[in-house]
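All remarks here apply to the structure that follows.
After this line comes chain A, so read on.
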Amino acid sequence: MKSDLRSYLKEIIGGSISLLTGMWITLRQSFRKPVTVSYPYRTLKLPERFRGHIELKADEQGWAKCVVCMACQKACPSFCIKVNGYKPAGMPRKVATIYILDFTTCSLCGLCVESCRFDALMFSREYNLASFRKEDYVMDMLERLRRRRICRP
Partner candidate 1 sequence: MWFDDLKDGFSESVWQEDAAPYLVETNHAARGADLETTVPAERVADAARVMYEAMFSLEAITGMDWIVEGRMELVYDYVQFSSGRRVTVRASVPREAPGLPTVSMIYPGAEWHEREARDFFGFIFIGHPDPTPLLLPEDADFHPLRKDFTG
Partner candidate 2 sequence: MSIDDQSIHAETFILNLGPQHPATHGVLRIKLTMDGEYIVDAEPVIGYGHRMHEKMGENRSYAKFLPNASRMDYVGALLNTHCHVAAVERLAGITVPERAEFIRVITAELNRVSSHLLWMGAFLVDLGAFTPLLYTFDDREDILDLLESITGSRLTYCYYRFGGVCNDIDDDFIAGTRSFIERMRSRMPMYHSLVTENIIFRKRCEGIGGVPAETCRRYGATGPVLRGSGVCYDVRRNEPYSVYPLFDFSVPVYPEGDCMARYRVRMDEIVESLRIVEQALERIPAGPVMAEKVPLILKPARGECYFNVEAARGSFGMRIVSDGLDAPYRLKVRSPCFSNFSLFRECVRGTLLADALAFLGSLDLVIPEIDR
């Protein structure tokens, strides 16, 4: 009986101490600076290897480096890349005429970039992708490249 009472009191006192410790911890934390970043005003630095959606690379003349080897299309697990092209006269390689990424089904695995033997693909560093329309995510890569004012038509 006596030990029961003692353990009872011990539990009350120990419990109260544990509660006060917890409150002390949260209070102490409240004097630290916030770790969050106010997103639209400040952004974090993207790491070097950030895997966004893909983007075509351009060569020195501004052509897309893609040689339409179809490796990326084959490597894609989600079948979201469509490439087509032809071999113009006087060019040593094929030139892409269609390069479409269906970003709605892309799983951002990066297997396409890895499969590219011609260093023609890179990861975009864009992540603010939001839209109300699904069609906005069927991206024409050549058009995007053109818009970057590098690619010659």
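Rule of thumb we're sticking to: a contact is a pair of C-beta atoms (placed from the backbone, for glycine too) under 8 Å apart; a residue touches a chain by one contact, two chains touch by 3 or more; residues count from 1.
The set was built so that all candidates are chains of the complex that A comes from, given by their letters.
Note that the structure is a prediction, hence the values are computed from the model and not measured.
Set chain A beside the options 1 or 2, and in this complex the one it touches turns out to be 2.
Considering their complex, residues 11, 14-16, 18-19, 21-22, 25-26, 29, 35, 47-51, 75-78, 107-111, 114-115, 123 of chain A touch candidate 2.
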